[in-house]
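Excluded from the complex is one protein chain; the other protein chains are retained at their positions.
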Amino acid sequence: MKIVGEKYARSDGVVKVRGEALYTTDLQFPGMLFGAIFRSPVAAGRILHLDISAAENSPGVHKIITASDAPRHRHGLVVDDEQIFTSSDITYAGEPIAAIAATSLAEALAALKKIRIEIDEITPIVDLHEAIDPKCRLIHQGWKDFGAPEELFRSNNIVGQMVYDDGDVDKILNGSDFVIENEFVAGRQYQAYMEPKGVVASYENGRFTVHVSHQFPFNVRDRLAKALGIKSSAIRVVGHHIGGGFGGKLDLGIEPFACVLAKSTGRPVKLIQSRAEDMATCPVRENAIIHLRTGVNRDGQIIATDMDVIMDAGAAAGDTPYLSSIPLFLAGAPYKSGRTRVRCRVVYTNTPSTGAFRGVSGTYINFAVERQMDEIAKVIGMDRRQLRLKNLLHDGDCFLNGQVLSDASILDEAFALVESRAPWTTTGKGKLRGVGIAAAVWLTNPLPGSATMKLNEDGTLGLITAATENGSGAVAMGLRQIAAQEFGLEPDDVLISMPDTDVAGYDAGSQGSRTTHVVGRAIQEASIELRSKIISVAAEVLEALPGDIEIVDGQVGVAGVPASRIPLSSIAIAAKSMAGPLVATGSYRTPAPEYNHQCATGLLFTTFPTLTYHVHLAEVEVDPATGNTTVLRYIVAQEVGKVVNPDGVRGQIQGGVAQGLGYVLYENLDIGTDGKYRQKTLEAYRLPIAGDIPEVEIMLLEHPDLAGPHGVRGVAEPPIVPVAAAIANAISDAIGAPLNTIPVRPIDVLDGIRWAQEVHPDRQV
Amino acid sequence: MKEFVSAQSIDEALDTLSRFGDDCLIMAGGTDIMIQQRTGDIDPRRYLHIERIESLKGILVDEKILIGSTTSHHSIVSSKNLQRLCPGLVSASATVGGWQTQEAGTLGGNICNASPAADTIPSLLAANALVHLKSSSAERTVRLDEFIVGRRMTSRLEGELLVAIEVEALPANASEVYIKVGPRSAMEVALVGLAVRISISPLGIVENVAIATCSVGPKPFRAIAAETAILGSQLEDEAVMNAVSELTQEASPMDDFRASARYRKQVLGSALVNALNICQLQHKLREQS
Partner (left out) sequence: MKLSLTVNGRQESLDVEVGTSLLHVLREQLGLTGTKEGCAEGECGACTVLRDGKPIDSCIMAAHACEQSEITTIEVIGDSPDHPSELQNCLVESGGIQCGFCTPGFVMVLTALLKVNAAPTDAEIKHALAGNICRCTGYAQIIEAVIATAKTHQ
């Protein structure tokens, strides 16, 4: 029976379509209180006076907690620069100062309004160039004392820097036929998962139980332990259906507040963020500035690259210091970069902190690299696609870290596939129409995962894992089908538990397309053990040699004797009176590829394992009256290793492209001089709607990854990576002017049209 | 304790209004009010819910067109009569939010909310709309451009209820259009909204024209100078350019996170050119048939 590769409906489809799936926001517990967080109204300053007395006497209030009665030490994912509550320095608007538990949410919110605070306000630092200046006021006075890895090379407001240098880059640039220099700017993007963050925490018998719709329950456990200063075993994190995450639900969020309130009241406390609060305070994709100089020979060969990146961490580092490594990989892929220097600095500002969002950093670094390719082509008078093919990586070429890309020639195939669908020389022609192309190489996150499998007494398979179903289908389709395939069962006969850190082995969460690949392998490892246990029981029951036993289509029998087959259920029942219940476990972590450990300083993210390859093509039309862009056609060629479920793969690519389209055309969190976002609601933050998204034409490549289950590579994360570049390149092509800022605003398009007409009055647009 | 009065008749509503006056917030579909209340912008003690009053709903086509104040956007969009007699309003109503908002939101609510970006108002202004107001002691009819006095401000008096909106039907030889500018395919707050109603003679001369806008000033307005620039013309380039120049001069758009004032002004001019082109095309098609 072939299950992997086939179309099966997802396991949670029916409960979701009927509204029966419970998300954190739907949970109720006896005696449950409702929480609310009092946050700083300003972005920078010092608290002079805090008065909670009126709020404490407000109806329904059980408890108000401030810094004075909560753990006060610093904690963080990479740098210990966060604290549960601030008692003096304010580093961003929205920084938590107090938390309230009340009988109802309305009472908690009413009490919130009665807290009085006096702040000595100072001008927030929001500009990256200002913040990075060594003479700038420090965002964190005590930064030197924060716990942090030494490899971050922190100084003043710089919280992480990665430097790579081949040497002599300036010399080679100066000697090249052409030097193309551009600056690219990217704004912040909000994950806008449809379920705002929420948590329900309780405290019994010295342990916390934390119910949360989270992509990474074990990270919640470990980060909470650090924040609360307790053992991680004192925390149990229970996962629930997740209303979207896209990276936004990977790090610790508002869980500590629910925990401190639950402990102090002795009641379960539910804390649900409003959309406005979620948008104003949660870590979003960072804004960045990329300066790029490329030396190119007359024949189109790139011989030198100098990339300088500044990323905005906001007021807390979060995972952004890790991301400073990403430019190293993308500066030298998918195109050879020649002699190269890459510097990336991550900088504190008085703004809400930034963090993971699908395609971390890759979206805008790829945008810079791919926009630059178009600008190079223009300057040297070469076809844009030809220039790309000339500089494309091939089998055996390396990333800048020395890691060998053994199968990079897949990129050639992907370019050819796109060409077969949309011939370059005839696509995107016509008045104010344009075509753009962009390619990318991306990784599959290697972090560890595990699976426990049991054969139930009715012949079904139980799968216990902390892998999370964030909506992608990686669990509800991918893992279910991989597990079913191992025993020839129907996918419906595989029952998967919700994540629970008390029950399941460690899992590194739904990030970097890792779940199907890594946990799929863990399932295969567990299956080897489970099968051998089944076989040894079956051998006894069937009175045959273990070597002669086979498991076929959910049945066990002697090989070559179909009449001997008995259902798996009878083996599970028999096992109870023989070797005991049939349970097995498996674990996996992708081995790290070899790389040059001395290649760079500050490289925290050292390799790109389990590569995927991508070529995107966009065809657009621009409205000269409004500067608005319509994406007429969008084509994706993607290497996936092996399709597990075609609907799942399609949904990830279509959805990733939609998020990329929003990123480049509509979405932006503008930071005001007050350090707050100017967009405060979904009415102001424009997410793409059904009429904005074309149906993506998808062409898949399936070169199996030798380590992946059935050859699977990651699928879900990277479809967003080249979208901004492909669409911006298409718009630039349509109007004849460069567009180097994300998002591409209608005014930029109108200005571009005018610029192009002034520069090239004879060009027809 | 807060109070919610759901009136079943105009008399009952007027009676409540006469007793409580401005201490009583009139609610129809409530789509704007509920948001303003949740964000704390308003905190009314008493609501007068008028959506259940049957006589405030519906579209009456006689010598004039009367639209009940609580007629939903969806009803306007679906009205065969309005599609024929007031197509500009129909297309404007079709751009108010999504389907859900069009079911709940009402024409009277859109007017009384008096947002600078109110989609329906430019088309109503172009159709010389009048608003019919009633109180327990009096009735009056006011021109819409006099009713809307500023950003989120109307000249509705204490105790008055907006009962109906009267519009002039599109004359037989006329065309009209509403152009809304925003980046997405729908669900936009207008960055610029522009309504044009124009009558062109068989000889191609502009006999009558109305141009009205939203989102380019503190309140939607009729652009009289721009109208004058093309009245009597044959929509030759010079006249159109003059109208564009008058219109953009009269506009005083805001810079905000949605768009810059510079963008709004630039796009406003293009929108007028586009609107006139569309109307002229419609005129030509009519002449041919």
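List of remarks:
By written order: A and B. Residues from 1 in each chain.
Following the convention adopted for this analysis, contacts are C-beta pairs under 8 Å (C-beta built on N, C-alpha and C of every residue); 3 or more make two chains touch, one makes a residue touch a chain.
Quick caveat: nothing in here was measured; it's all calculated off a predicted structure.
The chain that is not drawn here is touched, among residues A:19, A:206 or A:547, by A:19.
One of B:89, B:187 or B:272 touches the chain omitted from the figure, and that residue is B:187.
Only one of A:241, A:285 or A:480 touches the absent chain when the whole complex is considered: A:241.
Where subunit A meets the chain that is not shown, the touching residues are 9-10, 12-23, 25-26, 28, 106, 191-196, 241-246, 274-275, 470-473, 647-648, 650-651, 654-659, 681-683, 687, 689-691, 693, 695-696. Even with one chain removed from view, subunit B keeps its contact list with that chain: residues 1-4, 6, 27, 30-31, 33-35, 37-38, 44, 47, 49, 51-52, 74, 97-101, 103-104, 185-187.
Simple rule for what comes next: only the chains that are shown with their structure count from here on.
Contacts from subunit A toward subunit B in the complex involve residues 276, 624-628, 665-666, 670, 678-679, 683-684, 686, 688-689, 691-692, 746-747, 750. For subunit B in complex with subunit A, the residues that touch the partner chain are 39, 181, 183-187, 189, 256-260, 262-263, 266-267, 270-271, 273-274.
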